[in-house]
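Here the complex is missing a single protein chain, while all its other protein chains stay put.
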């Protein structure tokens, strides 16, 4: 299978190339980057030297893409994919879009949150939200998958079982307090992501109004069958990779922790990449570093009566490139976990 | 004034010595440590060499303390202070206890959470909770101050104005999602605090049932005049110093953000060490690194209807040693900020 | 092939299990740990849950090992392997020892540097120093391989080509200034490796007399054919993994940089895991994080007349577990790189 990676000079692109390096039967035949066009891949990313065909690849401009690959993984900024995708689909290619362009079903919502009109609204209906635990069957048949955002991945997987089981007590607005590593902000020269601004430091950012909010509300409401409210706050951790979301919910009737864990185990029975932790364990972001796993743990807080669900993923792997490869696997008839059963690099 | 630091070989002890190094009129005459008795201070902590009288000090066993100093700062483990304090007070000394021994007014609560009976329950009534923003006048007259815990300091200062103003809507249990640097765990050889277990990693710990819970509930309920519920979760940040607490509350009637900020400014009008941030700013732990400040910021989340209050302190300074020195200042007739107006070391 | 990992509860053991997780044809059938005997592997290391047969494994005491596996990887402290190895070899097993026990050819040197007499001096002659770039042919036939130390791996690979080519000018003592991540110190509760002692900090340690010194001198002198002098200093980096060694040498006659690079390329022509960087590039430890690569770069310093050779490896992978797996591959008739062509997890 010939794979094209669009927007390959960012961190998600680099992570895609890491994950695609060892796969039998696949070959990355095309890498694009506006900024780095002409540059050799292994000069920009010497870490990839000596692997796969990577010493032979050069970045090219993202032009005349149709026909150059069988599958396209789009890791460009939002706004770019919706311009490129129609011709790729028209040429018969399969597409996994890692940007936000095809995640929201409503073009109005997209315009509202991303500040530009949607360029391909007619494709929104056929785009499948690429969260395999919820939509594997649809993904298998999809030509276009909208790879979920990193925060939504961590939060939706934490809440899906209780929403589906209709255990949520809406008298208490759920809280999702999420903390992310810095790769979530992408590869770029930005003062607020400079080492000296982040190291030995911690802050919330976009404390209200983060763009992943509508995506979470859309998917959570679909799961629940009615409109969900959610208080979501992103924070910036001084680590490279990892999201930990601490989710606070009131459940009615309040289950025992054992029963709640049983519910989660049951919900994720087929899920190769969700690990429901034994009661008492607290997952750590390092447990999933470099992997496609989402680890979940459940707690009951007697002091407040609330339940706490802790969810960890690697924002760059499970929250972006790893999930994209899982979607690529499903869309091309392979097992979801093909090439993805990597242990965490820990410590 | 002759100062004795009990339990001086831990991080809180080291921080006390940092803050006491440059003060005119004061002298540290006694430093104790069971582990390091006999050792020269500047051999254990070469960073203190060449400052004040520190090259002359040696750690001694904590025995026959009464009379050796005018003021004692106790930075020992919980359980130690309640044994030492009666004789110190009897000898006329003033005491600031940085441990948990005198924070809870109920000896039963203490026994429940700390697993040992209280050795000096008769002193609990006279011990003043050493949060200057709430109790400055009492602290000025106190012989024994119970220095607040680090998490409670950050959470209580975030919630005090809304509780006092009776704005809290109890239909929504408040959530305090707190993240702390590793110095909060003390100076010790513990695998879970080893560099390779913490660096490039993030986790919650004691996800339910952390010992600072009763202290927060006690003080918040006192402020509100009725029993507060609170969902509190501590997390471990890969940084040395700093706590950031993200507090989620429902307010009724919901004030405008400007009005809420006005309320905070008013509440903290006299508070030298609380900085209510301009609307829109997000405080960062590095802004208060090495200082006694608590920075607060206020947000209204339209998506959920909740308000978010972000609070940052340096857990080792404001959350321990700095607050102790502020209490020492007040107890000995000096301005709270004497020797404490240090700018953050940033970056 | 049945593989036993002895001393599996340390970081080198964890790294071995990471690298052995995905291998077809191999199975880890035995993991030992004195400290963790009885404990389930995935309770101690939840990061390994859901991979290979790891959910079924429990640590056992390291007793009656012979016959339980075909190949043994020994990741115990020095002093342990030399007691266990004789019976394993006698039972026909192959052994890769990651400790220092079989690296020095002289039992007297061993006793001098490690402070205990060698328990199996008769095996020293048959143990092969497991640096595949130098000794691949011997390793293929070996029953016992002494896996090199992390610092020696980085320094020997930097100097081997110039020593072999007899370019070293001994009028200038070579300097190897090396900096290592903290995993090199192992998994243990030690104050000097506590997060707060290492984070945002840097120091040299064992500034003179580090135990890897005799190993380097032995191998470098063998390469050169005469006794090498070397000034070696280890430093502790606030990172988990990685060694960077900056090596300063005087070369006579001084080659052009291009010629020197040609010499290196030639020397490492067959070496799958040495990447000689294009002139001008500076390798970074993150380029090899989680991999078995050693990246080398060459510089000529006009200000001093010296040449600088910069060498980076992952101390835990190439400097320990990865190299052990490469040796296991060679000893069992497989290509050196079998299962080891992993791209770095970067960032």
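Note that the chains are named A, B and C in the order they appear, and that numbering of residues resets to 1 at the start of each chain.
Following the convention adopted for this analysis, a contact is a pair of C-beta atoms (placed from the backbone, for glycine too) under 8 Å apart; a residue touches a chain by one contact, two chains touch by 3 or more.
Since the model is a prediction, treat every value here as computed from it, not as a measurement.
Only one of C:132, C:149 or C:242 touches the absent chain when the whole complex is considered: C:242.
The chain not shown here is touched by just one of A:57, A:198 or A:288, and that residue is A:198.
Touch with the chain omitted from the figure is made, among C:64, C:90, C:125 or C:208, by C:208.
Of the listed residues B:4, B:132, B:283 or B:319, the one in contact with the hidden chain in the full complex is B:283.
Against the chain not displayed here, chain B makes contact via residues 11, 14, 17-18, 21-22, 43, 45-51, 183, 199-200, 240-241, 272, 275, 277-278, 281, 283, 286-290, 293, 295, 341-347. Interface with the hidden chain, as seen from chain C, comprises residues 171-173, 175, 177, 179, 196-197, 199-205, 207-209, 213, 217, 229-233, 235, 237-242, 244, 246, 248, 250, 282-286, 289, 297, 299-306, 308, 310, 347. Residues of chain A that touch the chain left out of view are 11, 182-183, 187-191, 193-200, 238-240.
We adopt the following convention: only the chains that are shown with their structure count from here on.
Rounded to whole angstrom, the centroid-to-centroid distance between chain A and chain B, based on C-alpha atoms, equals 39 Å. If you average the CA atoms of chain A and of chain C, the two centres end up 36 Å from each other.
In chain C, the residues that touch at least two other chains are 11, 183, 199-200, 240.
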